[in-house]
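The other protein chains are all here in position, but one chain of the complex has been omitted.
What follows is chain A.
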Amino acid sequence: MTNHTAPVSPVSHHRHITRNSCDCKMNFSEVFKQTNQLCKVSPDGKYLATCVQYRLVVRDVSTLQILQLYTCLDQVSHMEWSSDSLFILCAMYNRGLVQVWSLEQPDWHCKIDEGSIGLVSSRWSPDGRHILNTTEFHLRVTVWSLCTKAVSYIKYPKACQKGIDFSRDGRYMALAERRDCKDYVCVFVCDDWHLLRHFETETQDLAGLEWSPNGCVLAVWDSCLEYKVLLYSLDGRLLSTYSAYEWSLGVKSVSWSPSSQFLAIGSYDEKVRILNHITWKKITQFEHPAIIDNTKATVYKEAEKRPGVGSDEMPLHNITMGATLFNTQSKYEICPLPVQIPVVKPDPDRASPKIGISVLAFSSDSRYLATKNDNMATAVWVWDMQKMSLEAVLEQTSAVRCFQWDPLRPRLALCAGNTKLYLWSPGGCVSVQVPTEGGFQVQSLNWHCSGDSLILLGKEQLCLCYMDTDQEDK
């Protein structure tokens, strides 16, 4: 199945700009089953692991042939590849069980039982030889070694948005801790789980922490009740504190740029603030106004058109026929400014209102930042980090579910819970119908590490999308 696509470029409506990054032939694989959206490509990019009920299926990415089939004890709730792509962890939270499978030795098995203490989260350590299990009520974190069967505990882990983070080189782990009603941060050396640093943070209620990509700075932020971002050096020194405002709801999301140069902070006031890595002061802030009149930005609006006869005249029995037959086509149109973005007013009486910047993602080259404002669910905003200005806004017909940057190129893939896949690149914007039977609705997507293919996840299905890009740009 193939789909030829031509992007809508910001230069002109009528002309199709051919750019390598976007004008490509897309091939779609056939559809496979999956459950719980458990589908992951190995870190080396060779294998694709999917969970179907209690079975784990490992395929070759290029041929999609099944290489291994493992049977777990129960339905898998979490699945993860080890960093060396040799082992796969399958966690069954409701049974408090973790099973590990080896790709090289299919008959090797490992089962970790957390017992009646329960299990809420399980993950690999960066070396791929230890498993960190968080028990129920965040009683403790159990570190299991596959090398020695040794077990060690870390007490007082804090139950929060993001309590554990490994540095990118896999050397250090930062863990949020709560004891005596105070927040602490522990920095462990992952090699031997040596506690390197342990320091109290100046937070009311720590909500999350994240290492900078170079592993030298730890960003710590407070819960939404207080706008506070703290930056700690690896050795536990407080480098800087940042607070944009007081009293109203604060930080909602935090993201480092891959170059470690910028720290983007999204907050409930519908703004993104960018801090620099030298003075840790704000460089700029990106606002998300409902009316876009920035002439430098391009606004792409998804326009749907129904094929064939109008829906009014359509007989009832026709609708019941295969939904794919009557799938709406859509394409992007460039809107003349100013543009009004639909805004949903959040209910003020409910907790954690649907407003503010919930998702922030930098492109791999740190050139672009994609954001989503929760009360404008249909829009994705792309900011140029060189010009520090709005580059593009994608206004979808339905709420955006997920977006992710190509790991190699400045190319953004997004999905909106319908049968289409959307791609944005500086050259233009394109909407592609996923040509599968039975109304495959894309709920989530993941890039392959090579940036050549995308894994599209539906409710119970998955599909691979290959980008046959021209090889010129390599």
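For the reader, a short list of remarks on this structure follows.
We adopt the following convention: a contact is a pair of C-beta atoms (placed from the backbone, for glycine too) under 8 Å apart; a residue touches a chain by one contact, two chains touch by 3 or more; residues count from 1.
The rule is simple: contacts and distances are computed from a predicted model.
A chain of the complex is left out here; the name its UniProt entry carries, from "RalBP1-associated Eps domain-containing protein 2", "Cytochrome c oxidase assembly protein CtaG/Cox11", "Acidic fibroblast growth factor intracellular-binding protein-like" or "Synovial sarcoma, X breakpoint 2 interacting protein b", is "Synovial sarcoma, X breakpoint 2 interacting protein b". Summary of contacts with the chain left out: across A:D74, A:D127, A:E333 or A:E460, the touching residue is A:D127. Here one chain is not drawn; of A:L146, A:L231, A:L360 or A:V382, the residue touching it is A:L146. The missing chain, though absent from the display, is touched by one residue of A:H194, A:K305 or A:K345; that residue is A:H194.
Considering the complete assembly, chain A touches the hidden chain via residues 83-84, 102, 107-117, 127-129, 137, 139-140, 142, 144-149, 151, 171-172, 178-179, 181, 189, 191-192, 194, 196, 214-216, 233-235, 278.
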